[in-house]
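A single protein chain has been omitted; all remaining protein chains appear in their positions.
Take a look at subunit A:
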Amino acid sequence: MADPAVMAGGFSAIRSGCGKATSSPAENYQLARRRTLQVVVSSLLTECGFESAEKATVESLTEMIQSYISEVGRCAKAYCEHTARITPTLSDTVVTLNEMGFNVDTLPGYAKRSQRMVITAPPVTNAPVIPKALIAGQKRTHPSHIPSHFPEFPDPHTYIKTPTFREPVSDYQVVREKAASQRRDVERALTRFMAKTGETQSLFKDDVTAFPLIAERPSSIPYLSALLPSELELQTLEETDSSEQDDQTDSENTPVNNLNDDPGADKENSVLLAGSVVPLVKVSEESMIDNPYLRPVKKPKVRRKK
């Protein structure tokens, strides 16, 4: 539990460092960080059994590790801001790492590995002044495998669970019951609202308000709504699909964006009114498939007058 929290702290520090790249102390600070990273890379290489490495290689590895860490920081920050906080917490970082395809569970084991090299503290430079935050509770001390120069633990409330609600009822029957009546209530409220705010048809002449039916509205293209799956259905389909997909792609490190892009694009295709009749076959296929309908339209022949 603790280790990722440390990392989170570390990353956020880096990130905040990055933010102030204008002043020269900050530059120094960055250089120092960079040097530390180089040391880290070199030590990792050594750990892996390399005896020497070209400078360029070390440079690019450093660049990679730096951008990875920055990305983690950026994402974690984004997550925390999304939930209206200003400091990333452990869970933000965990989510970030998960999103980036990193299996967090392996982290504690890795951190405690036996042959790890201890890296000396980075040269102390004038670290940018971090404004003091309100301290709540007792901060935990570093466990033995975390170098002391690493940032301190954040406030305990950011990672300690404080139960403020009752245990949810997990009895199957009650849950189903609840879901069913909730759905029914929502549906009823929604349809009643629609009926009240729009035109209705009624089954009884004496009491028009009893059992109001939302008035039917002829559509110009009735088959579209009747044939295309509704957005809700699409969503469920995506959920069931993506849960299956997740299982497969978990091991690969699929970037966050790709997962979101594909279904979104599909949806757009289906929802947007296709204005033109340009064949929707991908360009790459087009070259292979010889189908008369995919061939380009010919230009008219020049008139004979000329």
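Quick note on the criterion: a residue touches a chain if its C-beta (ideal position, glycine included) is under 8 Å from a C-beta of that chain, and two chains touch if they have at least 3 such contacts; residues count from 1.
Simple rule for what comes next: contacts and distances are computed from a predicted model.
Asks: Would you kindly match the missing chain to its UniProt protein name, picking from "Transcription initiation factor TFIID subunit 2", "Voltage-gated potassium channel regulatory subunit KCNF1", "DNA helicase" or "Phospholipid-transporting ATPase"?
Replies: "Transcription initiation factor TFIID subunit 2"
Asks: Hey, which of A:Leu45, A:Ile65, A:Val95 or A:Ile214 is the one touching the hidden chain?
Replies: Considering all chains, including the one not shown, the answer is A:Ile214.
Asks: Which of these touches the unseen chain: A:Thr57, A:Asn103, A:Thr141 or A:Asn291?
Replies: Of these options, the touching residue for the absent chain is A:Asn291.
Asks: If you put the missing chain back, which residues of subunit A would it touch?
Replies: Missing-chain contacts on subunit A: residues 172-173, 176-177, 179-181, 184, 187-188, 190-191, 194-195, 201, 203-207, 210-230, 232-233, 236-237, 240-241, 266, 269-271, 273-277, 279-281, 285, 289-295, 297-301, 303.
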